[in-house]
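One structure coming up, written as C-alpha cells, with questions to follow.
After this line comes chain A, so read on.
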Amino acid sequence: MDLAYKILIDPFMQMGAAPDLLVQTLWEGLVAGVLYSLIALGFVLIFKASGVFNFAQGIMVVFAALTLVGLHELGIPAFVALFLTIVVMFGLAFLVERLMLRPLVNQPDIILFMATFGLTYFLIGFGELVFGGNPKKMIASELYLPSGAYDIKMFGGFVSLQKIDIAAAVIVSLMVLFLALFFQKTRIGRALRAVADSHKAALSVGISLEQIWVVVWFAAGIVALVTGIMWGARSEVSFSLQIIALKALPVLILGGFTSIPGAIVGGLIIGVGEKLGEFYWGPLLGSGIESWLAYVIALVFLLFRPQGLFGEKIIERI
Partner candidate 1 sequence: MPFDASAVADTFPKLLMRNAQWYGTRPSMRHKDLGVWQSWTWSEVAELVRAYAAGLHRLGVQRGETVAIVGANRPKLYWSVMAVQMLGAIPVPVYADAVAEELSFVLAHADVRFAAVEDQEQIDKIQSVLDRLPKLEQMVYDETRGLRDYDHSKLTSMENVIADGRKALAEDAALGAWLDGEIAATQGADPSIILYTSGTTGTSKGVVLTGERSVRAASDTVAFDKLTENDVALAYLPLAWVGDHYLNYAQGLVSGFCMACPESADTAMSDLREIGPSFYFAPPRTLEQMLTRVMIRMEDAGLLKRKMFHYFLGVARRYGERILNGQSVPLVGRLLYWLGHILVYGPLKNTLGFSRVRVAYTAGEAIGPDLFAFYRSIGLNLKQLYGQTEAFLYITAQPDGAIYSDTVGPACPNVDIRIAENGEVLFKSPGMFSGYFKDDAKTAEAMTPDGYVMTGDAGFFDEKTGHLKIIDRAKDVGKLTDGTLFPPKYIENKLKFYPNIREVVAYGDKQGFVTVMINIDLTAVGSWAERNNVVYASYQELAGHALVYDMIETHVAETNASLAADKMMAGVQIKRFLILHKELDADDGELTRTQKVRRGFIAERYATLIKALYDGSKEADISTEVTFEDGRKGTISARVKIRDMAIAPLPALGQAA
Partner candidate 2 sequence: MFYREAGQFKTTYQADQAVFPILQDRIGLAVILVGAFVFIPFAASDFFINVIMIPFLILALASIGLNILTGYTGLLSLGTGGFMGVGAFACYKLTTFFPGVNVIVWIFVSGFFATALGILFGLPSLRIKGFYLLVATLAAQFFLDWSFIRIQWLTNYNTSGAIEVPTRTLFSVPLTGPNATPQLRYLVILAIVTLLTWLASNLVHGRIGRMWMAVRDMDLAAELIGIPLYRTKLLAFAISSYYCGVAGALMVFFWYGSAEPGVFNIDQSFTILFMVIIGGLGSLTGSFFGAALIYGLPIVLKVGLHGLGWNILPATIEHLTFMTVGALIVLVLIIEPLGLARLWQITKQKLRVWPFPY
C-alpha cells in the first residue's frame, strides 16, 4: 500500500503542492526535448533519403561543435570559423559518400547501419586526437547568442527560463520550416523525396544517387552543427554527448523514422517524460532513472503502436 501510494498518489500531490516546480520541470523537459529532436532530425534526414540509419549523428554533433571551437581557439574569428566548420561538414559528407556509402551501395540496410558504427568510432578517435579529450566551452557570446535567464513569477514561486533555450526553440523552429520548404519547393528537395520513395524511380528521372547522398549528409551535418552550438552553449562540448545522442532512438520510435514533425514531437515527449519521471518518481528508485526511462517509454509505446505516432500501418506483402 505504501508503495502504491508513493507511486500513484504522492507525485501528483507534489505537483499540485508546488505548481511552479512543475512548470519549471516541464520547461526543462521541453528544452532537453529540443536537443533530442535536433539529433533525431539528423537521423530522419538521412534515413528518409537513403534508408541508412546513421548511428554517427551523435558524434557528428560533437565533431561539428569541436571543430567550431577548435578553429576559434586558433584565433580565427567566430563567424569565419563557423563558415569553415560548414566547409568541414561538407567535406565530411563528401568523404562519407565517397569512402563509405558508395562502396557499400546495394548492401542490406543492416550493413550500412553497422558501417556508421565504424564511422562513429573513427570520428571519436579522430576528434580526440585533434582536439583532445577535454570538454570545451562553446563560443556562444562570440556568435551573439543570448545568455542569462528570464525569471517569471508564477504560482507563488519563480520559473527560470534560460534565454539560450528560448533562442534554441526559435532557431529549431526556423530550421524545421526551412527544411520543410526545402523538401517541398526545391528541385533537390523533390529529388530527395523521390529517392526516399524508390531508388529506381529517382534514377529514372535522372538524379544521381551520389549527389543526393552528399546533400543529405551535408544537411545532416548542418543540423549537427546547430545542435552542437545550442547544446554547447547550455553546458559544454564533450564526447559524453555521444551517449546522450542514443536518446534519439526512442524519439524516433515515437515519431517514426521518416517524419520530421514526428522527430520534433517525439523529442519533446521524451524530454518532458524523462524530466517528470526523474523529478517526481526518480527518488523512489534512488534517482538517475533518466538514463533509461526514455528507452522504457519507447519500448512500452512500441508494444502498442509499432509504427510510431506518425507512421502508417505497415502491411507486409509477400
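In picking the candidates, the idea was that all candidates are chains of the complex that A comes from, given by their letters.
As a convention for this text, a residue touches a chain if its C-beta (ideal position, glycine included) is under 8 Å from a C-beta of that chain, and two chains touch if they have at least 3 such contacts; residues count from 1.
Everything quoted here is computed from the prediction, not taken from an experiment.
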item: Candidate from 1 or 2 that touches chain A, complex-wide; value: 2
item: Touch list for chain A against partner candidate 2, complex; value: 53, 99-100, 103-104, 107-111, 113-115, 117-126, 128-129, 133, 243, 246, 249-250, 253, 257, 285-289, 291-292, 295-296, 298-299, 302-303, 306, 316, 318
